[in-house]
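The other protein chains are all here in position, but one chain of the complex has been omitted.
Read from first to last, the chains carry the letters A and B; within each, the first residue is number 1.
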Amino acid sequence: MVELRTLLCRLSEAFGPSGYEKAVRTIVREEIQGAVDRIDVDTMGNLIAFKAGAGAEPRLRVLLTAHMDEVGFMITQVKKDGMLSFKPVGGVDPRLLLGKRLVIGENRLAGIIGAPVPHLQRGEAANRVVDLDDMAIDIGAADEKGALGKVKVGDYATFATGFSVLCEDAGWPTVRGKAFDDRAGCAVLAALLKRERLPVDLFAVFTVQEEVGLRGARVAAHRVHPDAAFALEGTLCDDLPRPPDEDSTPVTRLGDGPALTLMDRSVVAHPGLMALLQESAAAEDISIQYKAPGLGGTESGVTHLAHAGVPSATVSVPCRYIHGPAAILNLNDLNATVQLMDATLRRITAQDLAR
Amino acid sequence: MQQLAKRLAEAFGVSGFEDEIRHVIREEIDGLADEVRVDALGNLIAFRKGRGGGKRIMFAAHMDQIGLMVSHVDEKGFMRFTNVGFVYALASWGGQVRFADGTIGAIGVDGRADPRHALPELRDYFIDVGAGSKAEVKQKVGSVDAFWPGFVAQGNIWFSPNLDDRAGCVALVQTLRQLKDAPIDHDLYAVFTTQEEVGLRGATAAGYALEPDLAIALDVTLTGDIPYASPAMEVGLGKGVAIKIQDSGMIGHPVLNARLIDLAEAEGIPYQLEVLQGGTTDARAIQVSRAGVPATALSVPSRHVHTPSQMVDQRDVEAAVRLLTAFLRRPIVL
Partner (left out) sequence: MDKARINEILGQLTAVDGPPGSESRVAELVESLARDTVTEVRRDALGNLIACRRGAAEAPGRIMLAAHIDEIALVVTKVEKGFLHIAAIGGVDPRSVIGQEVIVYPSGPGSDRYPAGLPGYIGSRPPHLLSADDRKKVVPLKDLRVDLGLPASTLDGGMIRVGDRVVVRGPYCELLNGRVATKALDNRASVAVMLGTLGYLANMTHTWDVYAVATVQEEVGVRGATVSAFGVQPDLAIALDVTFGDTPGVNGGETFPQDHGPTIGWGPNMHPGVAGQLKALADDLEIPYSVEPLPGNSGTDAWAIQVSQSGVPTGLLSVPVRYMHSPVEMVVLADLDRTARLLAAYIARLDSRTLGDLAAEIS
C-alpha cells in the first residue's frame, strides 16, 4: 500500500495538462520499464506499453487506458500591467479558481489567481460569481516586459497542489492531491503491469488529451485494434451527508470499492464485460459499487467505436472533488481496483465478448 | 404491414438494450437474407447477395428507442432515473413505462417541483410501480424501461411511442419481403442498428465495418403541418416519403438525392423534400466513416416525436418501401 501511495504521489505531483503530458510520460516510463515487453510513444504522445500474455495462443488483445493529462490552463495574453489572461484547458469550474496557487510553464514559475477583496466590494458585486474573463494570473511582474521575460503566450499552467496523507488507518487510508482524475487510473495501470504476466496480451496505454475530448484514446484504440477495452478512471464521488429526509444514492462512495459504469453520456457498458467484472468481484470477494448512471464520459466512449466496434467498460476509483485544485481518495479503493482488474483479466475469454 | 408494425412496436428495445427487438426482427427476416450476424455493438446485419455487377448498398434503420434507466430505488419503492437518449421532461409526467420484464410503472413528479408554475426537470420525477416498499420492487439500479403503451392503428395512422424508429424498421423489413426472389444486381446490407438515440453508435461501427458504396438511412422526421409550425417545414403527414436534403448532422449526397427524386417522379411515388433543423440520423455516421460514403436518408414524417404518442401515416411508410425497392431494381450511377 505504501508503494501504491508513493506511486500515486509521484504521478499526482507531475505537471501534465492536456497537450503537455511530457513530465507524466517520463515518470510512467520509469515506473513500468522493467515490467513490460515494449514501450512506444505515438504522434500524439500516448505511451503504449505492450506486455505479452502467458496464455496459449490465440490470445485476446486487451486494451487498458488511463489518461495522463489533467485539467489546467493556458496563458492567452500578457497584459500591459504584467498580469496574465488565461483560458482553461479541459473543464474547470470557475468558482474554484479564486485565490489559487499555480505553476506555469517549463520553468514551473509560481503564480496566483487573484481574488476580489471583500472589504472593497459592496452589495450585489460581493455575491456575483467572478467571470473567467475577469480573472488574471499574477506572477509578481512589474509590467508586460517583465512578464514576457518569464512566460509567454501559449504556456501551460496547473494547480500547484502538493500530495498529502490525510489518514493512515488501514481501514480508511486517505490521501489528498491534484489530478487524481486520472493519475489514480495511471497508478492502477502501472501497478497492474508490475504484477505477474496475465493470460491475455495487454496493451496498456497511458493516454493524452482525454480532458479535451477523449482524443488520445481515439487514436490509440485505432492503432491497437483490440478485442476488448477497459478504461481506468478517477471518477466523481459525491458522498457528503445529505439532508436526513433525502433518500438518494450518491454518485459513488469513498471506501465502497471500484465503481463500475453501467451507462454514462459516452457509452453503454458492454453487457458481457459487465457480467465478467461482477463475477470476478464476487469470486475474489471484492466489494464493488455502481457509478450513478448518466453522468460524464470516459475513454470507453471512443474505444467502443473503434474500427467495427470494441466491447468496452469503465472501472473507476471514486475521488471527491475532481477537476478542482485537490481531490481526496481512499487507497483501499485504488488497491481493490488493481485486484479487480487482475482478477478480471485472468478470467476473460472470447465468450464474454459475444452479444 | 400493420401486423408487422404492431409486433415491432411492442418489442422492448432501449438504446444499449436491444436484445428483444433484435430477436423479433431476426424472426421476421428469416429466409429473406443470405447471411445474418450480430456485431460487437449488437447491430443486426442481414446480407442479401445480389446477382453481381451492382453496388454494395447499406440500408440502416435503428432498432433502439429512447428510455429511462433507474438510478436509485428509495425505501418506499419509488425509483429515480436518468434518461437514455433525449427525453422531454415536458412529455414525461403521467407517462406510463414498461420495463423489459413487463412491469408497468407510472411517472410521477415529487413535491419539490411545482408543475403548475414551472417545468420540472427529470430529477424531480420518479417511477411508481405501486409497490409498498423497496423490497417489493424487482427493478434495481441499471434497470431500463421505455414509454408505453405500444401500438394502435386508426385508419392510416399508427400511434406508438417508438415509431422513431420502428417505422423505419418496418420499412426495411417490408423492403426485404418485397425483394424476396426478385432479381437484384446489388449486394444489400440491411442493418438494424443499435444505440442511434445515444449518438449513432451502432451505425458508426457498422458503417466502418461494411464499407458500402452508398448508404440510405431510414428514420422519421418532423412535420411542419401542425398549428403555428415554427420554424417552417414543408413536410406533412400523408404526403409521401421525405427525401432528406439535409439535417443538422448531414447534407444528403446531392446526386444520390437527385436519383431518388427522379425515380419517385418516374414511378409516381409520393415524395417530399426535407430540411430538418435539429436532429440527425444514422446516415450522418455512415457518411463520414473511413474515406467517406455517399449517403442520404429517407424519412417517414412523424408528429409528436419523442413523446409517448408519436404518429406516422402508413402510406408514407409504403411510399418509402416502394422507393427503396424501385431504387434497388435499377443500376445505380452516381
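Assume a contact is a pair of C-beta atoms (placed from the backbone, for glycine too) under 8 Å apart; a residue touches a chain by one contact, two chains touch by 3 or more.
These numbers were taken from a predicted model, which means no experiment stands behind them.
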Contact partner of the left-out chain, one of A:12, A:209, A:235 or A:252: A:209
Chain not shown: contacting residue from B:233, B:269, B:283 or B:319: B:233
Options A:197, A:223 or A:253, residue touching the unrepresented chain: A:223
Among A:19, A:226, A:250 or A:324, residue touching the chain not depicted: A:19
Which of B:143, B:287 or B:314 contacts the chain that the document leaves out: B:287
Touching residues (missing chain, whole complex) on chain B: 224, 230-234, 245-246, 249, 251-254, 272-275, 277, 287-294
Those residues of chain A which, in the complete complex, touch the missing chain: 18-20, 22, 25, 41-46, 73-77, 85, 87-90, 133, 152-154, 208-209, 212-213, 215, 218-219, 222-223
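Methods note: only the chains that are shown with their structure count from here on.
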Chain B partner contacts - residues on chain A that touch it in the complex: 247-249, 262-263, 268, 270, 290, 292-295, 304-305, 307-311, 353, 355
Complex contacts: residues of chain B adjacent to chain A: 15-17, 38-43, 69, 71-72, 74-76, 80, 82-84, 141-142, 195, 198, 201, 204-206, 208-209
